[in-house]
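For this view, one protein chain was removed and the others were kept in their places.
So, chain A:
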């Protein structure tokens, strides 16, 4: 079998599991892959096998016990054989042996072989004859019991029978072997007798047991003796008498001596062992609990490094392991750790209370604190703290701004004045911005382009700086909006439990309680915020508060308040954006109540203030009348109505944003009193123009003189048009204003009313009505005044004209034509016509028809007063009446026609055809003579203007 693997050598041939074995032999495979199997004592060791050469393999033994073969299997040679054996055993580390691992000595210390102490002479399983007791040839025990009913095969038994033993264990053994065994036994016994030391060595454990037993017995004896037990006394006596009284004592002393000697001998070793054990124990404890002992240091280090997570983990670990420890050392260290953690918690809390900090940071810190088992509720503390801080911020913001406002009171004053002189301009800054997106921040200064957009705020100086209050509102809102969301988010995290994982366990009851508390806190913040705002912009709304409380919210320097008007929209924007941001956060309704109120009040305030302001502006318009009439298609007007319209339109534009309610806001004119107030203001504003025009029309010369100077002094841009010589005479002014008025009434007002309505102003109808009546009244007044101016001379000139040259109706020359007074009246009318037409062609008809009416009435009166008529007089009268009527036919009214008709009735009719013809001729003559003059009364001229 040349190919079959054969193991012929093992190095070593025994060992505990894991022993590295070198296997030598023949045909142990042609290579590492050829090796397909390796068992040692039946345990597969192929995994650890390492093929070195066909005659050498190394491997590690498995968990094998007892003797067994080493079988190598190869692909080339198949299952192999073995000529040597391996013995596996389990090693037990003794108390004096070195070991790389910690051994629980409780199992080894008691096992000093004492369990095997049944016999001092024979070890179990050891043949007394030095031969193997192979189980193969065991003799059946029951047969032996039959043969030797009294005996036993156990060498340690009293009834030991050698026959039994021999038959049981050695009935196959040859005689020679038995003889060898006997000699072995003899040698062994002789060894024992010759060397007590060897004997002692061999049976140390048994002897120790004996000694222990004797010591116990002695103790019992002593007890018995001391108890004066008579029976034992007797026994003792008997013993002492029979044994010579000294054997026991001698034995005792001997044993004691042996004990002492043994103790002395082993004292060192045992002492060392104890020490070693103690050291080992201590080291082990240190090693095993190294974590705890190094914890204080590592915590400090980690805190310094900011590795809070590690600290928390370590602490939690230590807490779970050592919190309830009874061991003093651990207790001490743990206490130290606790102390450190306490300070750490303090640090964290301090850090947490340090504001401002980011939400992330805060929640992280809170989580740390919770993880560290901080008593109480750090998140809540943090919330409270932050709220207080926020309040403080708000107040300090106010303080700062008030201080600044007080340091430049004069500045504020001049600042307030400056824009008011630029009345028309002053809306521009804001008008320019409605479209611009509001961005929170300190950008308000830059939002004033008309005040010098090229200038930097510093260069622009105090004059163009945003008023302190506006700045304040911006800043305050910024403070709130920057910091409140964090507070709210923190709360949300806190209440939903997302802030801390454990927080979710909290009961709803606690949450509700906290929730209401928090609501109050939020409310407080909001109310402070709104009150601060009110203090700045709406101080009167705070008047209900006690004085000291009012002072808390700041008292702003008085006086410049009205001039803030053009800043109000921005203020409103700021508050509204704040409000909308807040409502975007899903705050409970009642908390933002105050802010909403403030926003609402501010809007109303803004609207009213601006309306008032506009009214003022409108009133101031009369300073800006240039009397330059600009003709448009329908009539001439000055710039004034346009200016008026501009003011209003701009105002409405300007207020558009303010008036329009956002989704989250309530209707601005919801309240009845607000509606009333606003509509009244609208009416006032619109009517103010009527007043303005009124003033313009009826202003006395002295007033007219006074104005240009003031205009020149206060403004530069009116210079070109303002000189006093440009102010026209009364009649012209009247016509101009009348034209303006009617234009305003017909064109501008409906437009504005429409605009108001579109923008949702309340009670526009009422406003319209009021304005219309107001303007109508003005119109009437102006018209009447003008007519009075014109009609009086015209009408007054008629009577003298009629009777000029002592003219008598009953005694006159035959008519030669229309008399001069008629022509004169017509000329006057033409003059009026021209005057009116030059300003407003629309008014011509109105004016002339009224004048014609007056003329007709006068004529009627004159005719009625005629006492007698001659034929010529009648012709003359009829001629003149007809001439007048004809000439002014275009402007006839029912009244004038009737007057003319009545007047003609007064005149006796023309009877003769010749007279009638004469009359007709004279009429024609008049018409042809006056053709040029009459042309202006022709309808085509009017039509021309109408087209």
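Keep this in mind: a residue touches a chain if its C-beta (ideal position, glycine included) is under 8 Å from a C-beta of that chain, and two chains touch if they have at least 3 such contacts; residues count from 1.
Assume contacts and distances are computed from a predicted model.
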Protein name, per the UniProt record, of whichever chain is missing from view ("Alkyl transferase", "small monomeric GTPase", "Probable cytosolic iron-sulfur protein assembly protein 1" or "Trafficking protein particle complex subunit 11"): "small monomeric GTPase"
Touch with the omitted chain, as defined above, among A:8, A:581, A:608 or A:789: A:8
Touch criterion as defined above, residue of A:24, A:861 or A:916 at the omitted chain: A:24
Residue among A:84, A:310 or A:871 that touches the chain left out of view: A:84
Hidden-chain contact residue, picked from the options A:183, A:263, A:392 or A:929: A:183
Where the unshown chain meets chain A, residue by residue: 8-15, 24, 55, 83-85, 130, 132, 176-177, 179, 183, 187
